[in-house]
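All protein chains but one are shown at their positions in the complex.
A and B are the chain letters, set down in written order, and residue numbers restart from 1 in every chain.
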Amino acid sequence: MTVQTPTTSARPARRRSGRFAPYVYLAPAMTLFTLFLALPIGYAIYLSFRSVKVSGLGLGKGARTEVWAGFSNYSRALTDPDFISSVIRVGIYGLILVPTMLGLALLFALLLDSRRTRGRGFSRVSIFLPYAVPAVIASLLWGFLYLPRVSPFYYVFDKLGWDVPDVLSSPWIIFAIANIGLWGGVGFNMIVIYTALKAIPTELYEAARLDGASEVAIAWRIKIPVVMPSLILTFLFSMIATLQVFAEPMTLKPLTNTISSTWSPLMKVYRDAFTRDDIYSAAATSVIIAVATFALSFGFLRLVQRRAFSQENS
Amino acid sequence: MTTLTLTPVKNPPQVRATTGATGPTNKRSTTSTLVLLVGALYCLLPVAWVLIASTKSAGELFSSFTFAPSTHLWDNIQDLSAYRGGLFWRWMANTALYAGVGALLSVIVSAMAGYGLAKFSFAGKKAIFNVILAGVLVPGVVLAIPQYLLLAQVGLTNTYWSVLLPSIISPYGIYLARIYAAASVPDDVLEAARTDGASEARIFTRISVPMMVPGLVTVFLFQFVAIWNNYMLPFIMLGNDRLFPITVGLSGLLNQGASQPAMYTAVITGALLSIIPLIALFLLLQRYWQVDLAAGAVKA
Partner (left out) sequence: MRLQSGIRVAAVVAATALLATGCTSGDDDSTTPSAGASTTEKAAKVDLTFWTWAPGMDEVVAAWNAANPDIHVTVNKQDGGDPAVTKLLTAIKAGSGAPDLMQTEYQKIPTLVAADALADIKGDVSDDLSSHFADGTWQSVTLGGDAVYGIPQDSGPMEFYYREDIFKKYDLKVPTTWAEYADVAAELHKKDPKAYLGTFSATDAGWFTGLTQQAGASWWGIDGDAWSVDIDSAASQKVASYWGDLVEKGVIDNKPMYTPEWNAALNDGTQAGWVSAIWAPGVLAGNAADTQGKWKMAPMPQWNAGDDATGNWGGSATSVTSQSKHAEAAAKFAEWMNTSQDAVNILVSKGGLYPADLPAQAQALSEPPAFFPNQPDFYTTATDIAKSVQPFTYGPNVNVAFSAYNDEFGKAAESKKAADFLTALTAMQKTTVDDLKNSGFNVKE
């Protein structure tokens, strides 16, 4: 590797090698990025403007030809009622999941940071543990816990004589899926916030404590404002993950009548590409989702930017 | 996009964290302990369930009370191990390979890129960072098919490479590595080393990387979990079941088609066995989960 060359005699050239150094550092990442992200994305965009036309019965060789489709894949996706309702559904799902997840993550992080709480080591590892469980497996486990006939919860409810509705039925399913997302995500966000909390110099709130401020007041007035940038970032990443919700509804789908093949926008992409063998529509929908995600992230950051910085400087 | 870059740069904490929980010990609060324990129980419940369920025989799984353990764990493990000549353990080894080697390579690439972005100013820096960051927005489901079609051109599909290579690039890893580099490697240390005539390569490997290590361990864990959890990429890329990772393998036991029963017992036992290494890794490296951003952040 060129960066390994000895530089004892290269002192005069240091400025030059220094100028190239960042490019050398970035070369592997940029090469891989180009090959495995940029190129496939470009290819997906290309595909989104193509479609296949079949002639006649479409059974012989050469009965299918790929042709330019203009924006027809896009217009079809944007006018597809299934797609629109999947977007609305995921919006509601996000409204349920993200505030709950971040609220609990913040609460747990503050409790972990509080000297008055016992069993912090155990709790931290336990709450973080679900992060290690692949979403496909997590959904399978929760699936067992949701199905009335095999679930221990329903067994208990039944013994207590409560009539608890089937969580996999119509109005409840969205909470059932959000719960799996919450279970898998709360620990990760808790760790991010906890890390930020631990970085707060104690002097910042030692004075307040001496003045007799309660732990709640310290948390509310000092700790939370300081970790606001972390909260904003976790919010952003949670929002992106929400828009891309896929594995959980996909795994629960065979267990219930309630989850359609277009429950979330990415499930529609999957259905088009994999069940319907129409990668062109799938590509167009993907591009729409990516652009929307981008616009949302950008808009959100603009909205909170000033607030985040003013808080941090205080 | 500029806003995206500004927030994290401002983010690194300004002062070194003092030792964990400091100051005089206050009264313990039962309420807060209770709340935290409820959270912990909620998170442990499904794990406890899978532990108990994997001790049951196929019949008991659907006939006995869910939280009543049985004695068939060893039988289930043996059945699973016997499945198609020990294929399950091959899947475990494959997963370890994809996640271990992939995460290691990813850390190297991310560390270099993050360091380059954080510690140098050069033409196109902002543009490059923004482009990489935009990669976070693109879901893997979308990429899998184009990646397959492109890798097929060079004949790499259905090989270890087809899963390993796309897993190395991680926009999120680069993003984090950049934060860690900015927070943990002081500029004047670099300047001093340069004045002493050290090469850039030497500065990076001998000075910067050791300072970034705690953060890089976190990047490793991130990427390890991300690859371990990835389903779509290996599912599309691999036709040979001897190359499958555990997620694709287990889902195959579940989706056997209408004319065969799903192998629930095998899947549940497999799920348990597949979580164990991750739990071990987490416990082993858990201190890095609290150090990350604060580590070595004397000044930014």
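Rule of thumb we're sticking to: a contact is a pair of C-beta atoms (placed from the backbone, for glycine too) under 8 Å apart; a residue touches a chain by one contact, two chains touch by 3 or more.
No experiment lies behind these values; they were computed from the predicted model shown.
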item	value
Touch partners, limited to displayed chains, of the chain removed from view	A, B
Among A:Arg19, A:Lys53, A:Arg221 or A:Arg302, the residue in touch with the chain that has been omitted	A:Lys53
Full-complex contact with the absent chain, from A:Arg19, A:Arg276 or A:Arg302	A:Arg276
Residue in contact with the excluded chain [from A:Phe33, A:Phe108, A:Tyr131 or A:Phe144]	A:Phe144
Residues from chain B at the interface with the omitted partner, ascending	58-59, 61-63, 84, 145, 148-149, 152-153, 155, 157-158, 235-236, 239-242, 251-252, 255-264
For chain A, residues in touch with the removed chain	43, 46, 52-59, 61-64, 143-144, 147-150, 169-170, 253-262, 271, 274-277, 279
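In the analysis below, only the chains that are shown with their structure count from here on.
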item	value
List of chain B residues in touch with chain A within their complex	1, 3-4, 6-8, 10-11, 13-15, 17-18, 20-23, 25-29, 32-33, 35-37, 39-47, 49-50, 53, 62, 65-67, 108-110, 112-113, 115-117, 120, 122, 125, 128, 131-132, 134-139, 141-143, 145-147, 149-150, 165-166, 168-169, 171, 174, 194, 197-202, 204, 225, 228-229, 231, 247, 250-251, 254, 267, 271, 274-275, 278-279, 281-283, 286, 289-294, 297
Footprint of chain B on chain A - complex, ascending	1, 3-8, 10-11, 14, 17-19, 21-26, 28-30, 32-33, 35-41, 43-44, 47, 104, 107-108, 111-120, 122-138, 140-142, 144-145, 150-152, 155, 183, 186-187, 191, 194-196, 198-202, 206, 209, 215, 229-230, 232-233, 237, 240, 244, 246-247, 266, 269-270, 273, 279, 282-283, 286, 289-290, 293-294, 297-298, 301-302, 305, 308-309, 312
